[in-house]
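Here the complex is missing a single protein chain, while all its other protein chains stay put.
This part shows chain A:
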Amino acid sequence: MEHIRTTKVEQVKLLDRFSTSNKSLTGTLYLTATHLLFIDSHQKETWILHHHIASVEKLALTTSGCPLVIQCKNFRIVHFIVPRERDCHDIYNSLLQLSKQAKYEDLYAFSYNPKQNDSERLQGWQLIDLAEEYKRMGVPNPHWQLSDANREYKICETYPRELYVPRIASKPIIVGSSKFRSKGRFPVLSYYHQEKEAAICRCSQPLSGFSARCLEDEHLLQAISKANPVNRYMYVVDTRPKLNAMANRAAGKGYENEDNYSNIRFQFVGIENIHVMRSSLQKLLEVNGTKGLSVNDFYSGLENSGWLRHIKAVMDAAIFLAKAIMIENASVLVHCSDGWDRTSQVCSLGSLLLDSYYRTIKGFMVLIEKDWISFGHKFSERCGHLDGDPKEVSPVFTQFLECVWHLTEQFPQAFEFNEAFLLQIHEHIHSCQFGNFLGNCQKEREELKLKEKTYSLWPFLLDDQKKYLNPLYSSKSQRFTVLEPNTVSFNFKFWRNMYHQFDRTLHPRQSVFNIIMNMNEQNKQLEKDIQDLESKIKQCKNKQSDGVLTKELLHSVHPESSALKTSLCLKEQTLLPVNDALRTIEGSNPADNRYCDYTEEFSKAEPGVVSLEYGVARMTC
């Protein structure tokens, strides 16, 4: 609160990001403890959570006021013009403070109160139970068991307490192996494929340097391959480009030497590191943000950013995993450097391809809890929750979501959830509104007492489940129906609904999803109505034969009865859902669409506002 000096500014203009004629809305800007709120003259509200703000820039003063550009982590970009420089300066300073908190305790989750009591909150946290999940996978079993080696986080701080390892791997072997792995992240089970009895395991890079060996580590890998009764060899997948892995050797790290391990097949899959990914996304966003972007600049920008190339690399790696298990029946051990970024991407996507449970709403939550949250993907650092090292920020999880989106595009019936679900999860990894994604590992989360002080996101998503259902989902598929995506280059498309989710003029004007969803609902409702009516008619007939015809029963089959009323009016109403109709009308305004410079051609007398491009005369903070 102490950071807020001005809470309300009037006559603020919100510029249309892509308008070449500098179209704008005028309204009032409010600053609250948690949000920045803009209400335009049509009473439309734009809420921006402080934690979503990635950067605030104050541009040089213009004749109409002081421009303030806010870029958000959910890819919203707003461009305000504040009439008085003083107000702009105040808001700018407040936002700088509010968007970068120094302590976890200042994050929104610790003050967010959805009016639930303690037991409800606890129940929410218990919704996703990983012990239950391992049971579902089919462990423990004669080959795999729960290890208590890390119960007190003694071996590895960034792993969860409960880890599954091969039954024949004794504790000394585990301890020995963990000393030979970066950050102590020794090989453990990530996914067990019950039908093939093969496993996906994960770890970090070995500290092999140029020649170091570790017998325990070699034993542990052998134990993993032995835990697979069908196939004796296993794959070791290093998700880094070979060059990077080799460079690591000079620092005493590196990768497994095939000669030292029996029965391993070593493989690089070449996914770039977090820094490459960060700058790739940066380039992509720069291209997208261009006003009056031409088709050619768009595609050359897309190519130069390398973004889709990286997405394809992640997808290819996951497919490699799925194939190793499905075709060769071989177990796979995956690692990168520390085993919490690329490894999480590849293991989780691989499991998603193999097991249809992870393609359900609940299953997807479980997958994220398991491979990302519990195995120590550093959400707080990667998402920049706190004011920290900007070099630790990277869109690794966003890439995972994008890969899943590509799968939903290729397999429209395979997923229980829709795109909105992915977008909502993305929203909340940055929002800091719920406790799930705070902190960098389980140990840290326990220390923060997140389960006592914050709420879990998942129950809220489940309550809203209707919004996230894919109407085309066919639930009949078997548990082990494997997805075999085609990764030919042209199957990868720019994810407009993610990177332009707030630029509504770029979107289709009507949504097929909504309408099919409504139809499905109506079908269900109508079927229910028919059943009700059938049973009532039956009842009625029975009673008639008894010679009893009560007034109440008459009423129940009267066409004015509520059930019929709903079904009939449903039949007659047009299918456009309300917000959809609004969209159509809104999209029906050609002024939203900027057909190049038509305004200049039709009327030269448009009031000219000094055009300000990003990066021009920017103020340093």
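The rule we apply is simple: a contact is a pair of C-beta atoms (placed from the backbone, for glycine too) under 8 Å apart; a residue touches a chain by one contact, two chains touch by 3 or more; residues count from 1.
Here is the rule we use: contacts and distances are computed from a predicted model.
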{"item": "Chain excluded from display, named as in UniProt, from \"Cullin family profile domain-containing protein\", \"Fructose-bisphosphate aldolase\", \"Myotubularin phosphatase domain-containing protein\" or \"Eukaryotic translation initiation factor 6\"", "value": "\"Myotubularin phosphatase domain-containing protein\""}
{"item": "Given A:9, A:308, A:333 or A:448, the one touching the chain that is not displayed", "value": "A:308"}
{"item": "Omitted-chain contact residue, chosen from A:74, A:288 or A:331", "value": "A:288"}
{"item": "Interface residues of chain A (partner: the chain not displayed)", "value": "18, 288, 293-300, 302-303, 306, 308-309, 312, 410-413, 471-472, 474, 486, 488-494, 496, 500, 505-512, 515-516, 519-520, 522-523, 526-527, 529-530, 533-534, 537, 540, 554, 557-559, 564, 567-568, 570-571, 574-576, 584-585, 587-590, 592-596, 598, 601-602"}
